[in-house]
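What follows is one structure encoded as structure tokens, with my remarks underneath.
A protein chain is absent from this complex, but the other protein chains hold their places.
After this line comes subunit A, so read on.
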Amino acid sequence: MTATTTRRAASQGAEPPPRRPARKSGLREGRAAWLLALPFSLLFLTFTLWPVVQSLFMSFTDTRSRDLRTPFAVAFVGLDNFTRAFGDAKFLTSAGNTAYFVLVGVPLTLTMALAAALALDKGITKFRSVFRLGFYTPVITSIVAVAVVWRFLLQPDYGLFNTVLGWFGIDGPNWLGDPNWSMPALIMLASWRNFGTGMIIFLAGLQSVPWSLHEAAAIDGANALQRFRHITLPLLRPTLLFVSVTTAIGYLQFFEEPFVMTRGGPLDSTLSMSMYTYQQFGFGNYGYAAAMSYIIFVVIAVVTALQFRLLRENT
């Protein structure tokens, strides 16, 4: 091949020699690249992109489960599904529950994660990996196994929770049976289950906080709290943003905890938006479920943008 290229280049005289080989290898490169991209692209197109587009389409139609064999027989209903959602008392309840879960759960999870990371980063020198493993175990555990155990721990009479509360003379509530306590119980469960992920990311972020800064500030008489506020926290801002965004995205979709623990009850007190969407899917209201899933998507996008604004700009 090199020989032919040279000969051609020579025969064309004036043309700069590197041009032709470059284009030829560019073509080869492009072909190889697409060959590498092909398996992913096909699977991605079929199992991710197509469902995303179809879901959007469905959300503007009255598709129900029986329409699946004749997908072109469904009627366009415009924004009806979306307006219906905002007039649906149950959907609004689920939105309120989700907001409650996110507004309490995210700060709580972040605080637990940061506290654990700070303690493991600078506070101790021994057994670090043992503590880390302990804090991380809930993250890698199946939610089903978690539910089996937690349902028992949260039992009103002889569950571990109320037994411990009893030591301090507190008469613990019927956690999962009382509409006022079911959500706090799930928030506790979710924070326990998720703070390990944030902890690991904070630990990585803390490595970028130089110890020398702390020493300098200590010489100037700054105490631990002041050093945390004025050195660690500002330097940790990008990590904080990342953890808070990913946690919020996860919590806005919260589904598994109520699904395995309470089925949304009692009295819809733990019904989340994702869970209500799933229920509508179960009832065969595909168009309506798709519309609600896009509402969740928009909420996620807005909350994410908001966090970028808040955590990035002001200092």
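We adopt the following convention: contacts are C-beta pairs under 8 Å (C-beta built on N, C-alpha and C of every residue); 3 or more make two chains touch, one makes a residue touch a chain; residues count from 1.
The rule is simple: contacts and distances are computed from a predicted model.
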item: Absent chain [UniProt protein name; select from "Phenol 2-monooxygenase", "Spore germination protein (Amino acid permease)", "Carbohydrate ABC transporter membrane protein 2, CUT1 family" or "L-lactate dehydrogenase complex protein LldF"]; value: "Carbohydrate ABC transporter membrane protein 2, CUT1 family"
item: Sole residue of A:Phe101, A:Trp150 or A:Trp175 that reaches the chain not shown, by the stated touch rule; value: A:Trp150
item: Of A:Leu79, A:Leu103, A:Ile124 or A:Ile170, the residue in touch with the unshown chain; value: A:Ile124
item: Among A:Thr111, A:Thr137, A:Asn180 or A:Gln226, the residue in touch with the chain that has been omitted; value: A:Thr137
item: Missing-partner contacts on subunit A, residue numbers; value: 25-26, 28-37, 39-41, 43-44, 46-52, 54-55, 58, 68, 116, 119-120, 122-127, 129-138, 140-150, 152-153, 157-158, 160, 163, 192, 197, 200-201, 203-205, 214-215, 218-219, 238-239, 242-243, 249, 252-253, 255-256, 259-260, 274, 277-278, 281, 286, 289-290, 292-294, 296-297, 300-301, 304
